[in-house]
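Removed: one protein chain of the complex. Kept in place: all other protein chains.
Moving on, here comes chain A:
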Amino acid sequence: MTDTPPILQIRDLKIALPKGADRPFALEGLDLTINPGEIVCLVGESGSGKSLCAGAIMRLLPEPHVHVAGGAIRFMGDELLAKTETEMRGIRGEDIAMIFQEPMTALNPQKTVGWQLDEVLRLHTKMNKAERKARAIEMLTRVHIPDPASAYNAYPHQISGGQRQRVMIAQALSLSPKLIIADEPTTALDVTTQLQILKLIRELQEQEGAGVLFITHDFGVVAEIADKVAVLCRGEMVEQGPAKEVLNNPQHAYTRALIGAVPALTPPPVKPVTKAPVVLKGTGLKKTFAARGGLLSGKRKAVTAVKDLTFQLHQGETLGVVGESGSGKTTVSRIVTRLLECDAGKVEMDGKDLLACSPAELRAMRKHIQMVFQDPMASLNPRKRVVDLIAQGPIVHGVDPDKARADARRLLELVELSPAAANRFPHEFSGGQRQRIGIARALALEPKVIVADEPVSALDVSVQAQVLKLLADLRDRLNLSLLFVTHDLRVAAQLCDRIIVMQKGEIVEHGLTAEIFASPQHPYTRNLLSSIPGRDWTPPSFRPDAA
């Protein structure tokens, strides 16, 4: 490798942030080299400046607010920072291509897939229309899209998320670029799709011999794909080296903390919870989103979200509901809390059917079952102070407002927030802190059951680990029962005593987490488990005091 010149060489790169930002430089002194045929992962938590690094290479920073303040970016020996805008336009798309995170929003919704693939070719080559179309269809075939000819004519909203990401990859690779920048390309995808896309990137990169800069926050993905790893912490590179080295023998404290936070795939010890009384029991739950329409409006097909679902939740137990998007797991959480009316079945709580309750009875029952939502940004009313957010529930249920507020302050301590947080507004907190507020809000009514719908999927790994620990801790101290909905099997392995695996609205497998992880019976479960990124890598464990 030493005799071929590196594709990308970044020396001492500095990116300045506008005045009033939390730090003067988004990136400070970044050094990075990418050789041909190498996949280099740039890892860091949100706000570490990793995406801005990609922007700097493409010269697509939101200037003049954010701009390169020093350093050098050499691409094939040429200084990119010295290029004119016109020269850069020739390089973008042809020599350096980019794959973005959100396949939902990264394609123009008004143009067909074919048009968007065609655009790259039209901009950079002199091919005629027929040649361009042939090339576009060839690329779609190479990224393994079923029926490339019809995908060519489809609009982005007509194909699935995974297929859209394939289109993005086809678009990026259609001119055989020498450098591919992939900015969290698989974060928004299901595990099985994620694995396919990672394999695809690997496969195409090997065919083309291109260098890849792969930006991610997920160490599982790093273990899956990286040759080299660079770890960013608040704009500074704290560690760099071959993937094996960094993953198994990290030197810097920050890297250790990050890797330590990755949930290991080892389920918790089996607790004798199945002997505890059943607190929540669902029988024969069914939910179909009805076909709509008739003479005077449009028609829509009926979708069965949940069919014939039965489960039991014991006192003090955590039951995980896992599955991919569209499997109906969120619908389950909404039916159980009766935020969504279901078509058939019973949800019994202490022998009383929640689904048959009158509105008044239901209101009284609500305090026994509370929810923690996925998006901590969107699920707290931005105009209310934290103390009111937490006290609201008890006040509605007839607790004296002063007492409720005093309790709320006590709860903040329980979720490890300072009591001073009580008088502030949600936007003043970070994502992890907001999720703690969400948990405190759920606990305020002293419920028997907490239904948590993807409570940690919007959080950084280190924060995720803390919130999971808090949940496990509270569950044990308050003897809570948790119904935990997640798509992330690593998270499920950490917290859940038992799991049910859902596919297309049905339970395909259920049992003790340890048993399912050790010997999955259903092919779908096996597929899910074998798709976990970095499943062969066990994060080395560090004692917390070492980190």
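Things worth noting here:
Methods note: a residue touches a chain if its C-beta (ideal position, glycine included) is under 8 Å from a C-beta of that chain, and two chains touch if they have at least 3 such contacts; residues count from 1.
The working rule: contacts and distances are computed from a predicted model.
Think of the chain that is not pictured: of "Ring-1,2-phenylacetyl-CoA epoxidase subunit PaaD", "NADH-quinone oxidoreductase subunit J", "ABC transporter permease" or "Protein ImuA", UniProt labels it "ABC transporter permease". Which of A:Ile7, A:Cys41, A:Leu107 or A:Leu354 touches the hidden chain is settled by the complete complex: it is A:Leu107. Among A:Leu30, A:Met58, A:Val322 or A:Val461, only A:Met58 touches the chain that is left out of the view.
Touch with the chain omitted from the figure is made, among A:Glu94, A:Asp353 or A:Glu515, by A:Glu94.
Looking at A:His124, A:His144 or A:Arg424, the residue that reaches the missing chain in the full complex is A:His124.
Although one chain is not displayed, its contacts with chain A can still be listed: residues 58, 60, 89-94, 97-98, 100, 102, 105-112, 119-120, 123-124, 155, 157, 168, 171, 293, 295-299.
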